[in-house]
Structures are given as structure tokens and as C-alpha cells.
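The other protein chains are all here in position, but one chain of the complex has been omitted.
Per-chain numbering from 1; labels A and B assigned in written order.
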Amino acid sequence: MHRFVAHRFVSSLITMALASIVVFLSIHLLPGDPVVMVLGEQAGADPMAVARVRAELGLDLPLPTQFVRWASAVLHGDLGHSLRSGEPVVAELARRIPRSLEIIFGGLVAAVVFGIPLGTIAARDRGRVSGLIASIVAIAGFSAPVFVSGIILVLIFSLWLGLLPSSGYVALDDDPLTHFACLVLPCVAIGINFMGVVARMTRSSLIDTLSKDYVRMARAKGLTRGQAMTRHALPNALVPVIAIVGIRAGNLLGGTVIVEALFDWPGLSSLLVSACFARDYPVMQGCLLSIFAIFIVISLLIDIAQSIVDPRVRTGTK
Amino acid sequence: MSRPCEPLLSVEGLTIKFHTGAGTTTAIDDLSFEVRRGEVVCLVGESGSGKSVTGLSILRLIDPPGDVAGRVLFAGRDLLTESEADMTAVRGRDISMIFQEPMTALNPAMRVGDQIVEVLRIHEQVTPENAMARAIALLDRVGIQDAAVRARAYPHELSGGMRQRVMIAIACAAKPKLIIADEPTTALDVTVQAQVLDLLFDMQAELGSAMLFITHDLGVVAEIADHVVVMYRGRIVEQGPVEQILRAPRHAYTEALVASAPDVDAPRVPGRRFPTIDVTESADGDLPVIRSVRPEPVTRRAAEPAPAGETVPLVEIDKLHREFILRYSWAGRPTDVVRAVRGVDLAIWPGSTVALVGESGSGKSTLGRCVAHLDTPTAGSIRFDGRNVSALDGAQLKRFRRDVQTIFQDPYASLNPRRRIGQSISDGLAIHGLMSATERRDFVADLLRRVGLRPEFVDRYPHEFSGGQRQRIAIARALALSPRFVIADEAVSALDMSVRAQVLNLLADLQEEFGLTFLFISHDLSTVRQFSDRIAIMRRGEIVEEGETEEIFEDPKHEYTRALLKAVPRIKPGRNAYRGKGRKPSSATMNE
Partner (left out) sequence: MAPQPQTTVARVRRSNAAVLTAATALGFLAALSVSAPILIAADPLAINPSHVLASPDLVHPLGTDELGRDLLARVVYGGRVSLTVAAAAVLIAGTLGVISGVAIAFFSPRLESAMMRIIDVLVSLPEIFVAIVVLAFLGGSFWALIGTIGVLYFPQFARVAYGMARSIRARDHVTAAVSLGAGRLWLIRREILPNMRSVIAVQASFTFSFAMLLEAGLSFLGLGVHPPTPSWGQMIGTLKDYIFINPWPVLVPSIVLFAVVLSINVLGDWLQDRLNPELRR
């Protein structure tokens, strides 16, 4: 068990290192010149000024040297300064990351809490009305674009019922109640789609598991249908569900882009989008690096969760 | 032996229908039989006879759309009308079940000890500690060493035989009055099967339970049964005491079934054909009508193939090794190596049949693949017709591909589901650019006729055929290029006994007609005795013994050959090898 975790941890670090190279290169290979950003169009025409800034930013050095300098700075917690505001990128990220994580976590919890029972009903009551309804809800959730479900939620809960704010952000320290009230709709909007993913995977995996001999065996031992389901079928059925949650965690992260734009939530993704439009290279690099890091950490957690549920993953005999 | 009077289980007029969108199919039709206390009743039938469904229906484990009617009286109660809550008390405590596949019948995510504890805790008031102590004692009882340690193992960490022992422990944990065993040893190697059967009947004798044993293997039936129920397509053909069923079957179907079961003790008669069953449905959908049973017709083969030494071998295998590297270390060194074939020498003379016999994992299929040049040996050489197979290329390799063909085990996987069978059969001709399109069509029609199929089938897809028919198609495909050497890798193992006999007869006829040389790979000693000239016994990648067929059977030199022979279930009525005290065949000599 410990060996498995250590092994996965090391390979996560390697992936992170590779991802950082990709992030570094992608910024350097894309068209556009950061120097022009710093100086503005006017001064950018002056070759002397350009050369000066180039040297200041270290852009005149060979690419590998630049990477080493950048990477060592990153390891010391320095991601440079925003070209727009001049603020340290790390400070901005530190403010933004928790806000995005809130949405991801809330959406994930909503998706799992509703998705697994929904998928279980769909599998258990296959061929009956309840099962059909569960399947329809699951595929509808799976098909709903995040911004469509978001808009419908705003219409219902803000415009018509007036229960929740339609958008905006209030810091937790300022007003915890409003903070969480603002958080509800974004989380549900992102969770609905992911709930569809979880429910469908649960359904197909459970149908598969329910036909297995060991579930029949459990009933032949004298367990009730419900006991056979909860003790034998579900634990085994959830193994691929956890795996799919890991693979699709990217969708959840991707969903934050839309949700943050729709609900004016100042998180990591909206920072990335605005930095892209503004060609704010250090901020872009910082955002992408953080997104990869979040993604890799989620994958690591998923793998560990899977190894807890399924003994075969640990020993690598699957 | 007369039957004890009191029936424990009495099935009366059991009928099971499955209602689906496509209509209603009747899986079981008006089935009645009894199991008395302490008795072993065998349900025998070929695939599709409904024997497994019968077993499940007794425990009422048939889920919708299955519709069960009739009466299942157990100790005076009709199980079909009991409440679900009462049934959960019956399942596992009064009646327990053992499933066929030890790989899938244990929960892969639960320690085996906990799976035994579960039964005890459902049916008895025991503390977790006591239950675990009893589970460990049970594991010890079913012959699992280091039971306390193994109780903490997951199923995938145990071998197939050990898993089936765990299943037996689960089935016996609550001391049931009746054990239903659904082909419990079919998935196991023959030596392991002997040990598991030994254990099963030891436990049964100890608990005094009755047993309903479901199987397709008449050899097993002969060794264990008191009473036999023969099934065909959901109906009972006949039932009676084991001696009567095996010695004096009343129904022609039973007679044919018994006749077509291979007898490992019957000396080889060159050219003898296997008796076959030819079943047609009668018009009113009643019991099958047996058209013809053909036991031992004419000897067709004129002469034995040339004995060793007089001619040159067609295939010569010399110190062959094949290793598979499963894992490499960080430095790129192999750390996990399976040595599938270890220094095998074998010669095959033209026109002869050599059987390569071994249990699962013995390396026999790998060896076959190397000979067919479908796999590359790690070391050693194979010479076909004097040429080194590994060194073949270009025109020589093309020639080799025409001369050597393979027939595979699974008739469902060996034909391309997207190609018409005529295309599949003529593919070889197309690849080698032989014949014109019309010539090919005629040739394929001839081949189909030759393997006993209708030429009109040429434009059908594989899914329209039964397993036996598909195997005939695969044989036709192999013969299309007029090969000299055919490797049959478990080619009849997946087929029912009656179909198996037909396919074996066909292969023998074709060998006669085309002068073929066979390498016949099999795990089953009883089918190869009549079929092969020489036998090579393989174990753990090595050939432990090789010789003339009768020599091997009459005077086996190697202890493994002897153990293998001893473990084959004999269709000798009334032997009851596993019943009673003190008789424990084969398990003493063999370890898993």
C-alpha cells in the first residue's frame, strides 16, 4: 500500500515536471511578443528599448537557460509579475486558487451525492418506470451544457424565486452567509453535468456487476437483495466509477471556465481567460501551471481512492 | 444401492419460462425429480439443456423476466411460495450453492476470510471474533495451508483450485442439508479436479448433506452419483440409479450420450471412429428422436503411418525455449520472466498424429504457436520439411503458410464475424493468388460439402451457425490451401461430447483422404487415446514423457503421467471413487 502510494507520488512529480516544460514552451512558441506588451505599441517600435527590456526579462538567453532560470524561480515560489498590474503572480494565484477549488469541490460533492444513487436506481430498476426516469435524468444532466443549466438555475432561483444571488462574489471573511449563497448556483450548475457522468457510469458498471456470479453467490448465502447490492455489487461497481471521475476531472476543471464567466466568480479560470486576451504571459503561465497541478493532485487522490476500494490495483495484477 | 426413503427435496412439475420482447422461451418444461437425505443426484446434460437454471430456481434465484411455476418441496415446504424473508433464511443455511467459475464467484474486493464470516453471521448469532476463528478452522479443514494468513488474502491472490476450496468452505460453513454444485470442477485441471472432488465428498460425508451435482461429464457422474437425471432441452429424458443409466439406458439419447463419452481405458484401435449422436426434433416438439448412433464402424485406414526411423520427420523441434518477459526493472533488465517452453525436443513423422497433452499453463499452446510460426522462440530451432522455420522469408515463408494450418479452440472467436463464411474459407486462395473467382466458388462449395455442410451456406455469416458447424467451417478454411501439417489447438475442447465425436471423426477422415500430419494439442487424455499415434506429455514447459500412444497408457514411465491418468474420471458405473471412507484417489501424489 505505502509502496503503491510512493510510486504514484513519484510519477506525479515526473508528470508535473513534464507539464511545466509544456507550459513554458507553449508560451514561448505561440505567436506574439511579450516585450511589446510591456512597452506598448509605441515604444515597441524602438529597437533600443526592445533590446533593453528583452535583456531585463532574460529573453535574449538561449531557451534551455531561460527554462532553468524560470523553473528555479518557480521552485522558489516566484512566478514573476503581471505585465498588466505589476503585481506578483503568486499573490494573485493564492487569492484565486481557493475560490476555484471551492467550486470544483462543491460540484464534485453534488455530482457524487446525487449521481451514485441515481445510477443505482437506474441499474436496479431496469425495465421499470423508476429506472427509466433515473436514466432520463442522467442523460439529460450529461447532455446539459454548463451554461445552459446555469442560466436555467439563475432563472428559477434568482429571477423567479429570488432565493439566491444570480452572480457575484463576497469574501468568506466579509460575509460567510452571502459567500455560500453565491457559491450554491455555480456548484450546482457544474455538478449537474458531472452528476450525469457519474450516474451513467454507475449504471453501466452496476448492471455489469449485478450479472456477476459473486452477486448471485451473495444471495445464495442468504443475503437479501439489498444487502447483496450494498455489500457486494456496489463496492465493486464503484471501482470504474472512481476511475471515470478521475479521467473526467478535466471536464470539471474545464467547467469552471464557463461557470466563473457566467456567475462573475473571480477564480483561476477567469484569470486565465482575461490573461489570454491581454497577453499577460507570466499570469498565463502561472494559471496553466496551477491548473495542471490541481489536475495532477486530483488524479493522484483518485488513484489512491481506487487502490483502497480495489485490492487488485495495489498489487498491480489487474 | 436402494434409495433411502425420505425425500429431502422434491421438484414437481417445474416449468421456467423467459418472457422477452421477442417472445416467450421455455427453458425448463415440466421437470420432476427427488433428492433424498445424504444422496448425490446428478443433473446431466449438454449445453443448453437447462441444468444450471434448474439449480438456480431451487434457491429461487431466477430474476425477472424468468417465470417459475410448479412446486419445489424442501423438507415439506414449497420454496416457490415462501416469503422472500423466509427464503433468505433457507439460502446458505439449509441449501447452499457452489458455482462453476472460481474466478468470478468470489467477491474480488473482499478478503476470503470475511466472505466465510459473512455466511456464519447471517445465519447464526456469533461474535465477529468467533466467526473469524471458525472461518480459519474451515479454511484449514478444506486443506488451505496457513489458514490464518490466507484468510486475509483476496481471491486474486489464490490459485483456481484454492478458490474452489474457499467456495466449498463457504458452502459448508452453515452445515446445509443440501448442497447444489453447478459444474464445480469444470474450469479446473484434471488433477486439481480430482482433489477438489475428493474434498467435496469428504465434506459431504462429514456433514451428512445431500448433493445436487450439475455436470456435463459422464465420467464424473460415474464416479460420484447415486441417482442420475438426464436432461435435454429443458426436459427430462430419463432418470434412474447410476448403474441403470450407465449400464442399461432406456432412452436412445442416454444410450448415445454414454456411447459417445470417450473411454480412457479402452485400448486404441487404429482407424476406429467415435460413436456419434444424431438428434432430430420430433414434429410435436416432444423428446428428441435419435436418428442414428454409429458405434465403431469400419476400419478405414489401410496402414499405420511409417514408424519412426524409416523416413525423415516432417517437423523436428530441437531444444526449443520460449520466454515471456512480463516486467523490466528501471535499468531495463527483465525482472519477471515466464519460461513457457523450456528445452523441448519433438519429432513428428509425416502422416501421423502426435498429441501434445498438458494442463493449463504447461506451455503446450505456446509450443504450437512457435511451430506454426505465429510466435518466435527465444532459443532452439524448429525444422519443417528440413528448413529452419525461424529463418524463412519471402517465397519460402509463403510456401510454409500454405503447408501449415492451425485450428483453434473457440469456434466463436476463430471466424471473422464480419465476413461471409465463403469469403473466410477462400481468403487463403485469394492471399496466395490461386484460382479464378468462379473456380474458388466451386472449390469452396466442394469443401463445405466435404466437411459436412451445405454448399448454400457460403454466403452466410458465422453467427448463423452452431459451435460444431463453425468448427467445421474453420476446418474447411484450414484445408483450402491443401496443407501438409495441421495444428489443432484444443480444437474440440469447447464442443459438447456428441459434437466433439463428429468433429474428431471428420478430422480422422480428412487425414486419411489428404495424408495430413496432425499436432493435436489437448488437455484431455481420454479424447487422444483413440485419435493419436504418439503422445507427448507436457508439464511446466517441458515434455516429461513421449512415446507410442498405447505405451503411454499401458505403461506410463513418468509419475506425472501416472497421476494425470489416474485423475481422469472413469465412466465405470458404480465405481463411486469419492464415496465412503478411506478411498482418496490421486490427491496423495499431486500438489497444486
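Note that in this section a contact is a pair of C-beta atoms (placed from the backbone, for glycine too) under 8 Å apart; a residue touches a chain by one contact, two chains touch by 3 or more.
Fair warning: this is a prediction, and the values are worked out from it, not measured in the lab.
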Cross-chain touch to the chain not pictured, restricted to A:V154, A:M201 or A:V283, is A:V154
Touch assignment to the omitted chain, from A:A17, A:A51, A:A91 or A:I247, lands on A:I247
Could you please point out the chain B residues that touch the chain left off the display? 21, 372-374, 397-398, 401-402, 404-406, 408-410, 413-419, 424, 427-428, 431-432, 461, 463, 474, 477-478, 481
Could you please point out the chain A residues that touch the chain left off the display? 15, 18, 26, 30-32, 136, 139-140, 142-148, 151-152, 154-155, 159, 166, 204, 207-208, 247, 250-251, 253-254, 257-258, 261-262, 269, 272-273, 276-277, 284, 288, 291, 295, 299
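We adopt the following convention: only the chains that are shown with their structure count from here on.
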Go ahead and note the Å separation of the Cα centroids belonging to chain A and chain B. 50
Interfacial residue positions of chain B with respect to chain A in the complex: 56, 59, 61, 64, 84-85, 88-93, 96-97, 99-101, 104-110, 118-119, 122-123, 154, 156-157, 170, 174
Would you mind writing out the residues of chain A in touch with chain B in their complex? 127, 212-214, 216-225, 231-232, 235-236, 239, 309-312, 315, 317
